[in-house]
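Have a look at this one.
What follows is chain A.
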Amino acid sequence: MVAVVIWGSLRRFTDGQGEVEVEARNFKELMEALSARYPGLKPQIERGVSLALDGRIYREAWFTEIGPDSEVVLMPYMAGG
Partner candidate 1 sequence: MKTIHVSTTVNGDAAEFICGPDESLLDVLRNRLGLTGAKEGCGTGDCGACSVMLDGRLVCSCLVLGAEAEGVTVDTIEGLAEGDHLHPLQQSFIDHAALQCGVCTPGILVAAKALLDRNPDPTETEVRYWLAGNLCRCTGYDKIIHAVMDAAKTMRAA
Partner candidate 2 sequence: MALDNTGQRVFKVVGTRPPRPDGVDKVTGRALYGADMSAPGMLVAHILRSPHAHAEIVSIDTSAAEALQGVKAVVTAADFTPQEDEYLDDILVNCLARDKVLYDGHAVAAVAATSADVAKAALKLIKVEYRKLPHVTDVDAAMRPDAPIVQSGRSLETVPEGMSENVTSHCEFGHGDLEAGFAKADLIIERSFTTAATHQGYIEPHACLATMGADGKGDLWCCTQGQYNVRSICADLLGIEASQLRVTASEIGGGFGGKTTVFIEPVALALSRKSGRPVKIVMSRSEVFLATGPTVSSSTDVKIGMTKDGRITAGQAHLRYSGGAFPCGTVDMGAQAAFAAYDLEAVQTLGWNALTNRPKEAAYRAPGAPQAIYAVESVVDELCQQLGLDPLEVRLKNAARKGTKSSYGPTFDDIGLMATLEAAKAHPHYSAPLGENQGRGLSAGFWFNFGGNTCVTLNVNTDGTVGITEGNPDIGGSRAAISQMAAEELGIPYDKIRTIVADTSSLGHNDVTDGSRVTFSVGLATIKAARDAISKMCSRAAQIWGIDEEAVVWEDGAACPAGPNAGKFPPMTLAEIAAVSFNTGGPIAGHYEFNADGAGVSFGVHLVDVEVDRETGGTKVLRYTVFQDAGKAVHPSYVEGQMQGGAVQGIGWALNEEYIYGEDGRLQNPGFLDYRIPVASDLPKIDTVILEIPNPGHPYGVRGVGETPIVPPLAALSNAVSRAIGKRLHSLPMSPPRILKALSEA
């Protein structure tokens, strides 16, 4: 199980929880598990999310491995100028 911190406005789709636990070994599995468990998150995940893993932000890489003790934070897909 990995504990995923989600951002505040998504809490309405996770029964009010700011941190949820799902089974996932990488970014792709994480997105799939979140969408399956909390269908309300699906539109946001489809629009794009980034993943911060131990402080480092990944924007797309599906197979980024998530260790059991990793700090996992879901973030909106990042865009710059």
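Per the selection procedure, all candidates are chains of the complex that A comes from, given by their letters.
Here is the rule we use: a contact is a pair of C-beta atoms (placed from the backbone, for glycine too) under 8 Å apart; a residue touches a chain by one contact, two chains touch by 3 or more; residues count from 1.
Predicted model only: the values in this text are computed from it and were never measured.
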Direct contact with chain A in this complex, candidates 1 or 2:
2
Listed in rising order, the residues of chain A that touch candidate 2 in the complex are 5, 7-11, 18, 40, 43-44, 47, 52, 54-61, 64, 71, 73-76, 78-81
